[in-house]
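Every protein chain but one is kept in place in this view of the complex.
Every chain is named by a letter (A and B) in the order it is written, and numbering of its residues begins at 1.
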Amino acid sequence: MSRAKRVSAPVLDLVWDDLRLRFPGQKNPVLDGVGLRLEAGRTLGLLGESGSGKSLSTLAALGLLPRSAIHVGGTIRLGDTDLLSLDARARRRLLGATLGAVFQDPSTALNPYLTVGFQMSEGLRRIDGIPGREAREICLEALETCRIREPRRALRSRPHELSGGEKQRVLIAMATVRHPDFLLADEPTTALDVATRGAVLEVLLERGHDLGMGLLLVSHDIFLLGECVEQMAVMYAGRIVESGPTRRLLTSPRHPYTRGLLAAAPRLEGPRGRLPEIPGHPPAVDERLPGCPFAPRCSLALPSCAQERPAWVSLGEEGGFACPVTETEG
Amino acid sequence: MSGAVSLPIRKSWTLRVSFAFLLLVGGLALATPYLDLADPDAQNLELGPTAPSTEHWFGTDPLGRDLLSRTLYGARISLLVGLVGTAVAVGIGVLYGMLAGWWGGRADLLMMRVVDLLYGLPYMFFVIVLMVWFGRSMINLFIGLGAVSWLTMARIVRGQVLSLRGRDYVLAARATGLPTRVILRKHILPNIAAPVLVYATLTVPRVMLEEAFLSFLGLGVQPPAASWGSLISEGAVLFREYPWLVLVPGAILSVTLLALNFFGDGLRDRMAAEDHPA
Partner (left out) sequence: MLTRLLLGVLTLLAILVASFFLQRIAPGGPFDLERDMPEAARQALIREWGLDRPVPEQLGLYLKGLCRFPPDLKRSMVQPDYTVWEIVGPRLQVSASLGFAALCIALVLGIPLGVLAAVHDGKMADRVTMLVALTGVAVPAFVLGPLLKWIFALELGWLPESRWVGPANMVLPAFTLAALPLATAARLVRSEMGTILRGDVVRTARSQGLSERRVVFVHALPGALVPVIPWLGPATASLVTGSVVVERIFDIPGLGTTFIDGAFNRDYTLVMGTVIVYSILLILMNLLTDGLLVLLDPRARSARS
């Protein structure tokens, strides 16, 4: 399959630049300098444990953060546009059209009172002004490419009549029905049956590929990401600790946390969820150290680690990482 | 996660203000006989009804009785009825709820079904009938109000017991062959005391409101005793000419009910926050 090229203007990259967020009542920022680059038409994996801030990073780009979140600094840019400084209306215009999103739990994401067809076609009809019949055809096609069996029946049905895997596929079709340039998928298979995960992930990747979308795949599973994304970023305690091409991360990881993750689970059928081999837990937001947040769990930690914030070590094409200790390894 | 941090602060503010107000009302009600007040029953027909003045802060009623003094004495009755009625309601509700929760299964289903049904009835009519047909005594008032105010309590207790029933220490107590009565009293009751107290706080304003409702219909506290409700009722007759006769006790009743509700809600939120620390 060849990458479907867009006829329209070249699509810009989606860039998180030193994004920092805080919640009231907490003294430490929950996102502490997140930097990511999701290139147009490419795939990026965002890896992190729950509470690391990976979902917040996604929601921030969509403008769907909890209302209490405070923007401390940094930007999320699409070309020259800073998404965080857009007003609500302008930001809304991007959603569905430029940025699509798929979330974790398909069982609660669809509106139980409305038919699948209504929900799917709503953006087409209401925002793009496409007449109902035509919108229906577009939805049918999207459902078909997302391998929904009997798409006509699916359009007429209500969410509770679908299985979990079907629901997530419907949500993928729905998020992409207006052909956005980017698709942000936050743990899209975690809530599903083990048996259906692979198929749904395949649909997601295929759909992204066919439409030439930039795909951000958020997951806690390093091997899942390893098999499907080109670039990867590892998040820990609100920071990106390592990033780079997937191959490089898997074969020669530089940050001790990434190494720990790789050592934690065997390649095949590895345990999901917890990463038990690294002792300890990620710190709560207000228990994070001023220096390297990983220090309490790191076997290489030096006394200075807890105090000084590790500088970013760039590896050029090969990404980079944030650890002065392994930097000297050469 | 963020809301949970800021919320209790706001809540505890209302909690404190309402608590202070309730202390004031309660204190005044207790102290009333020792205060240098006009006799609440002393009539002064020459004076008749007067608007609030420096001499009679709340004015006087058509019989020339001092409304401030009557309101304060009324507070004693209103609060008393509220507390005793609540005590009866708590007694019934806790017993009913504990048994339903303890028995579980079909008995529980049936008992809760009955509660559902009773919820849908205009139960005050029952109290009305009771007061009319069996005499307007204080005892009947307590029983009547208590008998119709236990439903929510029963639901809450039942839920608590249902969840406690499977706990280790309860199972252990059962295994040693302790009689149900003892288990319920020794092991279950102490553990549901906190929610029971909180919801009792929320029952008090409801019972007070119900008392006032009955008194307004002339079915509650009988003269010469007066509660806030009966003061309002007396005033309502002459409302056209002397609106303050209703508005003064009415305002006090409303603010007290508001404070009690705030206080109970605040306690409940605090308890919920302790159960599930954010």
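Simple rule for what comes next: a residue touches a chain if its C-beta (ideal position, glycine included) is under 8 Å from a C-beta of that chain, and two chains touch if they have at least 3 such contacts.
All of these numbers come straight from a predicted model, not from anything done at the bench.
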item	value
Touching the absent chain when the full complex is considered, from A:L12, A:A40, A:I70 or A:A97	A:A97
Among A:N111, A:S163 or A:S252, the residue in touch with the chain that has been omitted	A:N111
Residue of A:A175, A:L261 or A:I278 touching the missing chain in the full complex	A:A175
Touching residues on chain A - with respect to the absent chain	62, 64, 66-67, 88, 92-97, 100-101, 103, 105, 108-114, 119, 122-123, 126-127, 158-161, 171, 174-175
Missing-partner contacts on chain B, residue numbers	117, 119-125, 128-129, 132-134, 205, 209, 212-213, 216-217, 229, 232-233, 235-236, 239-240, 243, 246-247, 250-251, 253-255, 257-258, 261-262
